[in-house]
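A single structure is presented below for examination.
With one protein chain held back, the other chains of the complex are shown just where they sit.
And now, subunit A:
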Amino acid sequence: MLAAASLVTFLLVHLVPVDPAEAYLQASKIPVTPSAVAAARMELGLDQPWAVQFANWLWRVLHADFGFSYLSRQPVWQEMMTHMPATLELTAAAICWVMMLALPIGIYTALKRGTLADQAGRLFAYIGASLPSYWIGYLLLYAFALRWNLLPVTGSGTFAHLLLPSFTLALGHIAIVSRLLRSTLLEELNKPYVLYARARGLHERTIFWRHVLRHALAPVVTAIGMSAGHLLAGAVLVENVFAWPGLGRYFVTAVFSRDYPVIQCYVLLLTAMFVGANLLVDVVQIMLNPRLHAVKGGSRR
């Protein structure tokens, strides 16, 4: 899977109408003359057949060597690794927000079904799913940082810096996950085992917290795991709003200056993390649900 993905990543750059050699020269601020282009083609190995280029590239990628950035002339992999922790921190914090807010909201709206609180939750879900993250980021920035001076404006470093960007990133996912939890909880409550538990005389509270909630959490875990991948990708926009020194901002700069090695490295890295997150979800899913032990390898997707 990743091999095929790497082929696509490789082709992406080579099928685009702009010659990498020219992009290299432009990014390095060297005047684009025919002789300079020829020299750059030699230097970048672009004069060789595609298959050879791909094989060479793949071999180097397997050794975590993505070449040098056209812009900064530093090894791409090292630069990626310096930007990586910031993005991971942001994503992890966003997942914390999702768990901290989506679970209580989902449980509360399921228990108070049909009340005003439930309707409010519904409205929140619709709005939350329709918000452009960068826009709400700016509005939060305006309110908390510029108007009330409660939190720092942009940058990173302290816990206070982390609050706004991670909440911005998480907001849409909070809406979706809380709604999902509510509907699975209501579905579970209608199942026969709940009736049986009631007949056994178990306390409503025990039934809900010990049994129903546990069953309803499985799809929620899947949703949170899947959203981890989307959060990593969504960080591109949020990082640009809050000047967060992560992968996303690095990548957008690279896209604008056609820094091909950086683009390739980012796409491949993110795809690997995306696939990895989905794989992790499947594993956790099997651990949570003993019924899936029997059909090992029988993927749920």
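We adopt the following convention: contacts are C-beta pairs under 8 Å (C-beta built on N, C-alpha and C of every residue); 3 or more make two chains touch, one makes a residue touch a chain; residues count from 1.
Keep this in mind: contacts and distances are computed from a predicted model.
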* Asked: What protein name does the UniProt record of the undisplayed chain give, "General L-amino acid-binding periplasmic protein AapJ", "Nickel transporter permease NikC", "Tryptophan synthase alpha chain" or "Na+/H+ antiporter subunit B"?
  -> "Nickel transporter permease NikC"
* Determine which one of A:125, A:197 or A:213 touches the chain that has been left out. => A:125
* Residue among A:117, A:218 or A:233 touching the omitted chain -> A:233
* To do: Among A:69, A:168, A:222 or A:271, choose the residue that contacts the chain missing from this document, as touch is defined above.
  => A:271
* Structure fact -> Touching the unshown chain, subunit A contributes residues 1-2, 4-5, 7-8, 12-13, 16-18, 122, 125-127, 129-136, 138-139, 141-142, 146, 175-176, 179, 182-183, 186-187, 229-230, 232-234, 236-237, 240-241, 251-252, 255-256, 258, 263, 266-267, 270-271, 274-275
